[in-house]
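The other protein chains are all here in position, but one chain of the complex has been omitted.
Chain naming follows the written order as A and B, and within any one chain the residues start at number 1.
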Amino acid sequence: MKAVGARLPRYDGIQHVTGRTVYVDDVRVPGMLWAKALRSPVPRAEVKRLDVTKARSLPGVHAIVTHEDVPLNVYGHLEALGVPADEPLLAADDVRWKGQAIAVVAAEDEATAREAVEAIDLDLEEGEPLLDVRKAFDPDAPQIHHWGNWYPHFEDGMDRRQIRKGDVASAFDRADVVVKGVYRPAAIEHVPLETQISLSVPEAGGRITIYSCTQAMYFSMGVVAAHLQVPLNRLKFVGGTVGGGFGGKVDTASETVTALLALKSRRPVKWRWTREEEFLASSTRAPWHMEIADAVTSDGWILGRKTLTLHDSGAYARFSPYGLTKHAFHHLGAYTIPDVHFDGYVVFTNRVPTTAMRGFGVTSVSFAVETHMNRIAEVLGIDPFELRLKNGNRIGDTTANGVVLHDPSTVAVAQALAKASGIELADDLGAMTNAPRSGALLPEHLAAQQVVNGKEH
Amino acid sequence: MKLTVNGAVHEVESPPLTTLLAVLREELRITSPKAGCEQGGCGACTVLVAGEARRACLLPLAALDGAEVTTVEGLGTPEQLGRVQEAFLERYAAQCGYCTSGMMMAAEALLRSNPSPSRDEIQTALGGHVCRCTGYVKIIEAVEAAAGGAR
Partner (left out) sequence: MASEVLLPTSPDQAIAAFGDGAGVTVVGGGTILMPAITYGRLQPEKRLLLLDRSGLSGVTRGDGAVRIGAATPVSELEAGDEPLASVARTVADPEIRGQATVGGNVCATASAGVPRGDLQAPLLALGARVRSAGPQGQPSEPLEDFLASNRAGRLLLEIVYDDVERRAGHASVHRPHAHHYSILSTCATRSGGETRVAVAGAGPVAVRATSVEQALAAGEPAEIAAHKVLDDVDPSDDALASAWYRKRVLPTIVARALARLEKEDA
């Protein structure tokens, strides 16, 4: 293993520092057209009229695509994983978020494409948008998704991610204090320096070469093939050079559209999103609403936790059911809590559909859990390190999902954090390890969840 | 309109209100400066004009008749890297690379006028440049290393 510990040059380093890295925007093909999109100006509306005739006849306009041009308009990114399809490539009967693409124009230059977009006849009848996940459950909330206001297609027809472990009601009865918190991290934009972009080049034989900024080439290939209803061998993807993705370039945002425009116009078509378009229309990390209630003892044991999570999926499901699943798995943080009640919902709002971003689904709950631990420590008047070290995972502890831990690192990491922060831990805390719980570290309420040597306690 | 780019004189045909960025990338096919925002907000398009760092996306061609422009292509080649390029390479100052051209041109302009800048001066000079990958530390270290002399 010569690479481990060695200082290796980046394989793309020389290209980057000499300006020779070829991003999609740097590819030059003759006859290339520029694309611009007509996007919904409002968060929710019915499309009463969409007429591209006048726009199409402008000189320099080569093609316009709408939902009618898409062989399979509604295709789910995660259909292969059991998440049914809900999102149209191009809006048909209604628009559900401000910025949703309705039609896309390919023209000789950007200015002409923009002019054509403005010449498209669009009549919208606005509806009352739902913008607050908490209101989604009100009986008189606007119903904004054909599945209802929250995702109903988890396994066994469940409309939420649910975890039940132990007896949380009993934990709350036994508690000395109940500590509650509500945590609402906001949406975060990826802001890659390279905006969304693709360039599709039609070949005489019917194949299309698609230069893409996607983070997930094979995935995007499958998505495009599905929308176009063509076999995979009709597509040649060129990519792997991404000007920043961070999770935001997995949604295959532009490739199918440029492919359709290339097929229709028989010319190469590039769609480079403007920075404003990137902020408006590219997916974000989701906003979350998390309510945590912990049953705790005065000496700092967390007996049980009740959690309600509302994940703001935006207008469509995309990857949200997957993100919520990961979130559910991690909702106890690095700590062992035996009695657990978790409900998580993927809630629809009339906002841009949300997506993955570094640590998808988990950063939200980590933030909430760690803040909550500090809150507990403050309420109880105990050292926040002590609280974490006592409740921290040990060998033989089980997670909320019943996974037995073999080598958890909570104790070591907490100790390292204290050291790096110049905080001197008390001797007993500094001496802790992740060895299976025993003695004072194995109070009665943690006995049943412990599995050591394959045997339950 | 005459534009000298990296020492080569070009007769440029683009309309007068075309940005220098579009002239470089589309007409002259010099693609190192990038269209990160096209409104001066990110620094990915920065080039040198008469040795000064400027946003190519904000400069109209009409204001540049006879101007001398330097881009990354003018700093060096893979066979012979310029001092800023070498430092950025060795210090891992580029990840996705999209902000790198602009960062290096700003660094080059700084070092031409201030060969031993303080960290504060580096941060001020590069202050308008956004990077989403690196967290900036290695970029600043690369500029310090470039200032420190050939390695």
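As a convention for this text, a contact is a pair of C-beta atoms (placed from the backbone, for glycine too) under 8 Å apart; a residue touches a chain by one contact, two chains touch by 3 or more.
All figures in this text were calculated on a predicted structure; none of them were measured in a lab.
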item: Contact set of the excluded chain (shown chains only); value: A, B
item: Residue among B:Lys34, B:Arg83 or B:His129 that touches the chain left out of view; value: B:His129
item: Omitted-chain contact residue, chosen from B:Pro60, B:Pro78 or B:Pro115; value: B:Pro60
item: Residues belonging to subunit A that touch the chain removed from view; value: 110-111, 114, 274, 276
item: Positions on subunit B where the hidden chain makes contact; value: 15-17, 19, 38-43, 46, 52-55, 57-60, 62-63, 106, 124-125, 127-130
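In this text, only the chains that are shown with their structure count from here on.
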item: Inter-centroid spacing, subunit B versus subunit A (mean Cα positions, whole Å); value: 34
item: Contact set on subunit B toward subunit A in their complex; value: 25, 29, 31-32, 34-39, 41-42, 44, 71-73, 75-78, 81, 85-86, 88-89, 92, 94, 96-101, 104, 130-133
item: Residue numbers on subunit A that touch subunit B, as the complex places them; value: 9-10, 12-23, 25-26, 28, 190-195, 242-246, 272, 274-275
